[in-house]
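The complex appears here without one of its protein chains, the remainder shown in place.
By letter and in written order, the chains are A, B and C; residue numbering begins at 1 in each of them.
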């Protein structure tokens, strides 16, 4: 009755394509899913001119950071749902994933968004029947913690 | 010892230009400062393909909403500082405005981001010596409340 | 098919008794439901020695403020559910009210908690099928805004 690693891997691969290719605004900010399995999710963006929020300091716009952390938390919540639904059909799982959405988000801006690229990670604090709560981190290429967040997602 | 209406108007005009023209990511999302005086701040964005976060429902990306609310709260905090510094020179006020930054942000996603354009407003809950706290709202063109937020800004 | 004013009034009266009399910690802090109808909810506490959080400044403990705002938001969410369930039986409504719980809470501490008594109010930003989002305010006896909050409640 376990979700096969193969089936999970397939779903996660589809998720990656979906988030990278099918969501227009993710393409605008250049969001890449750097790694994605049921235990580790890592999202990456590369610094570029259009993402700057402070033309003097040349740092990332806070909205880029919150966008990336929101998406990262959502993918982490989705992975949690896939794990929770071990043994269900791909169809059942897909239908549930489609309903997932952000309820609320807290972002803490800790240090200036300086760097050539940035990595966002997250971990589930709770996957319930209706709500998932995720903590996220946003580091730069020097492993400096730029921002952190907490997101609450509706999952059922 | 009052800040002259003229001086305040000039500073606010500069702020508007700065936020609309000089911040690359604001230009990417098409952020416009629709109205801006010491009492009323309104920020607008128009729906466009690149801002979509859900290709099926064709609604705004949550990150666009949080970007706009973060900027709106920041401008509201700046207007609060300008009011607080009545009687000071433009230079003194400008130096203080440059230091303003977001400490943290909470966004509540209430309804799908459907609409042709969106308006964000905000009001100060407290302007202290070091910190300003602002509540923000994000409505669509039918005056439906799409999202709300609270931002804490360092101001001194 | 409307909820009769009488039935709603009865339910709200029961809620008031429940919150004031049956919840031990609410009695510890002296929480009173000062007014309660479907449109206006006001919760009151009186300053007393045991609620102090800073013995030098003799101001309210932040935890008292968050406790009162959490309860206030919960009652506001409950009133929203009662309105939403117009036409249903008291039993159906009661069963749903029993499931309501806080998902998350943000509290902004704006000014020192000085005063002889304090009033907390709140208003619903959205009552969905599963989640309700409420904004709360906490004023002192001089109508000074001491704290504000946002709460997300599971309601179904």
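One rule holds in what follows: a contact is a pair of C-beta atoms (placed from the backbone, for glycine too) under 8 Å apart; a residue touches a chain by one contact, two chains touch by 3 or more.
Note that the coordinates shown come from a computational prediction; the quantities given were computed from them, not determined experimentally.
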Handout entry: Contacting the left-out chain in the complete assembly, out of C:16, C:106, C:126 or C:139
Key = C:106
Handout entry: Option touching the unshown chain, where C:51, C:97 or C:136 are the choices
Key = C:51
Fill in the blank from the handout: Where chain B meets the left-out chain, the residues are 103-104, 106, 130-131, 133, 150, 152, 154
Practice task
Since one chain isn't shown, list which residues of chain C touch it in the complete complex.
Solution key: 22-29, 49-55, 61-64, 66-68, 70-71, 101-109
Problem - For chain A, the residues touching the chain missing from this view - result: 106, 108, 110-111, 125-126, 133, 135, 145, 148, 150, 152
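Heads up, the rule we're going with is that only the chains that are shown with their structure count from here on.
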Practice task
For chain A and chain C, let me know how many angstrom lie between their CA-based centres, rounded off.
Solution key: 34
Handout entry: Inter-chain centre distance, chain A versus chain B - centres from mean C-alpha coordinates, in Å
Key = 25
Practice task
Can you check how far apart chain B and chain C are, centre to centre, with Cα atoms defining each centre and the answer in Å?
Solution key: 30
Completion exercise
Residue numbers in chain C touching two or more further chains are 106, 133, 150, 152
